[in-house]
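Missing here is one protein chain; the remaining ones are kept as they sit in the complex.
By written order: A, B and C. Residues from 1 in each chain.
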Amino acid sequence: MAATIDQIFVIFANWVGGFFPAAWHAAVVDVLGVIGIVSVFPALFALTTVLERKGLGRMQNRLGPNRVGPAGFLQPVADGIKSLTKEDVVPFTANGIMHFLAPLVLVVTVFMGFAVLPVGRHMQLVDMDAGLLFFFAMGAATELSVFMAGWSSHNKYSILGAMRAIAQMISYEVPMLLSAVAVVMIVGSLSLPDIVSMQDQYSGVWPHWFIFTPWGFAAFLIFAIAATSESNRSPFDLPEGESEIVAGYHTEYSGFKFALFFLGEYLAMFALSGLGVTLFLGGWAAPFSFLSFIPSWIWFFAKVMLSIAVFIWLRGTFPRLRQDQLMNFAWKFVLPMALLDLVVTGIWRFLGPGWQQWVVCSLILIAAYVVMGRTAFAVKHFGPRRYRYAE
Amino acid sequence: MSGVFYFISAVTVAGALAAVLLRNTIHCALALAVAFAGLALLFLSLDAQFVGFVQILVYIGAVVILVVFAILLTRDSEAPNQGVYSRTWLAGLVITAAVFAFLAWAVLASLPGLPRRAVAPAASVQDIGNALMTRYVLPLEIIAVLLTAATIGAVIVAMHEKARSK
Amino acid sequence: MLGEGLLKGLAETARNFVGSYVSKERLTTVEYPDERIPTAENARVFPFLVYDGSDWQAGMRCVACQICEKECPPKCIYIEKSKDKKPDYVGKQQFYPTRFDIDISVCMSCQICVEVCPFEAIKMDTQFELATYDRFGGLLMDREQLSRSNEYYHNIHPTEASEVDAHLAEEKVKVEAKAAAAAPAAAKPPAAAPAAKPEAATSAAAAPKAALAMPTPEAEASAAKPAALEEAPPAGGKD
Partner (left out) sequence: MTPLTAYLLVAALLFAIGLAGALTRRSAILVLIGIELMLNAANLNLIAFWRYGPHPEFLTGMMFAIFSIAVAAAEAAVGLGLVISIYRHTQTTDVDQITRMKG
């Protein structure tokens, strides 16, 4: 019974596919999968926007939206209607075609990333051999849409925001890839289902998630930082910096195109959360062996929503970084730590099971963290800035 | 050959043509991205999944972005008043035509006596990894050194004079 | 230690988040159209005209002296003086405004009109829900719309209104005493009085007037000294 519920969507898709000729079967199942992705994640996006606003409000001791529908949960419907009926303004000097294409490119590439995410047991659209690489390739392609949006708007704030966004995305893509490589080194595969099934094991009731290893924990932190930055979320929201460059590269977008950008950014956040969950938090695996009866897709979405909650929490807490702080942090702290983590992962693999690998790897990582943290705080331009205007 | 191949090839060639013909340099860079995407699809149609994705990741994600950055940093997108083509464009065109004619003749005339292999050769990521770590480990190391050197070199070359002399 | 501050910050927001569900004091939001907080006594929005008694036309304190019209920085007041006269609160014959318009889309709520008014006729209102669909006509208030009874004034600014009343009563007593003293001496022709009246009023009561010229600090200061203000009704909520 539990297995049936676990696979209910797979069974359903195959059942629908059974009505078609055998040659079409696979195609129909794929189309159903695409429909699933294209409907579930935007629905999740709608839910998340209102949850985010309510959560942020609570963190600032406000109520958040509570007017439209029960407890404000129909707010996204109102927002959607508003953005659909708004005038679609294209600046006079804008490059029309690119201005039109940019949000589409963003949304399409982001959606493609979902194709390889395993949202449940046997529930991914394509089981690609190089799935992880595909995901990152699609992530890299979104940078282009950001640039197109910024440049075609013919607005200095837009182009500033776009250049900031691209510089930031490139800088943080490197540690992100490296932290994923640590996982790949242990699993020995770029296929995301393989990575999950490796973590879907238990010692007693405890899961074998990669976050519960020294190298995995470090890689997870690096991944989380890089993912926050990649998805342009606070505290790394310089490309959008409402207070300085008025929403950056989508300043000149209004109406539905703006909504597409908004959707694209949220979907990128979902995709990165899903990837983080898959790589480090066991994907669709249950946290304890005795909870395995709950369907795998519930666990996946619960974990994704949990990481979204952390994103919101971070956004509600931290102030925006300065551009130089952002770059220094990426290249002088996160990247060395990611490289070191790769070495530590190698050591972990080399030492083999036993208590030694735990002690050695933890010690190396903690020592590096402490030393780098200390030196980082001592270095001029990087540590806390002492303002002297009070004198 | 299937229609898919012709379509992808047409897109790729059109992108490449646009990349070298358009007046606005930014448009050239974006057309280049189209050409690279088409090439990645061609790689995929050749069953080289890994290389196709690497192509997207490296070329669209990095090289095109680098080009775009360089264009914006050098104000290259403002079209020059004396035309976008070099003084020696005619010679260049003649050389190009000659090269293409020679290449096409060579390709068509050689008629490679190779089998039409319908089944894709196996090249999983694991195989590629194994090959990189065994047979091609020396080139890999050399590439690593080259990339490090290139990174440092690019930073030093592009660094401000003032910062360097300090 | 690197990251310590980050964790502290996260703990703070987490405390806010959980606390906002647990304790009511954290959520200071007042859901405005549904619930309101009583306006503060010193709240001031736009001017209104005070009248005594129940008939706004008979009891209007304004004598159309046009000082406020001249002093208004954005020139949002428009007054037309009447041809005839009507008795004011002390019974003296005075002009009255046949038109008194304030364009509150222009008014900047500076309260200078209130400060310059020698007749305590114009005061600041607390009514702020003045949104209208008519951009030009709806925000141009005529004298009927601007008129508010003295009771209303007491209701919104009790301290200040009591002071004004006390002052007016004092003034009235003074005038009556003068009149009582002057009555047996000579029956002055009433025609001469109106012309001399404005200067007479200001010069005769110079000391208390000076204090009243600036009602706001006065009201703030008087909040501390509760002299003869016990009968003032408490500041009620919005009507």
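Just so we're on the same page, a contact is a pair of C-beta atoms (placed from the backbone, for glycine too) under 8 Å apart; a residue touches a chain by one contact, two chains touch by 3 or more.
Quick caveat: nothing in here was measured; it's all calculated off a predicted structure.
One chain is not displayed; in the complete assembly it touches the shown chains B.
Against the chain not shown here, subunit B presents residues 1, 5, 9, 12-13, 16-17, 19-20, 25, 28-29, 32, 35-36, 39, 42-43, 46-48, 50-51, 54-55, 58-59, 62-63, 66-67, 69-71, 73-74, 76, 80, 83-89, 91-93, 95-97, 99-100, 103-104, 107-108, 111-112, 114-117, 120-123, 127-128, 131-132, 135-136, 139, 143, 146-147, 149-151, 153-155, 157-158, 160-161.
What we mean here is this: only the chains that are shown with their structure count from here on.
With centres defined by CA atoms alone, the chain at the far end from subunit C is B. Centre-to-centre separation of subunit A and subunit C, using mean CA positions: 58 Å. Averaged Cα coordinates give subunit A a centre that lies 29 Å from the centre of subunit B. Each chain gets a centre from the mean of its Cα atoms; for subunit B and subunit C, those two points are 77 Å apart.
Of all the residues in subunit B, the ones that touch subunit A in their complex are 26, 30, 33, 37, 49-50, 53-54, 56-57, 60-62, 64-65, 68-69, 72, 124-126. Taken together, the subunit A residues at the contact with subunit B in this complex read 98, 128-130, 133-134, 136-141, 143-144, 147-148, 151, 159, 163, 166, 170, 173, 188-191. Listing the residues of subunit C that touch subunit A in their complex gives 1-3, 6, 9-10, 12-14, 16-17, 19-21, 26-29, 31.
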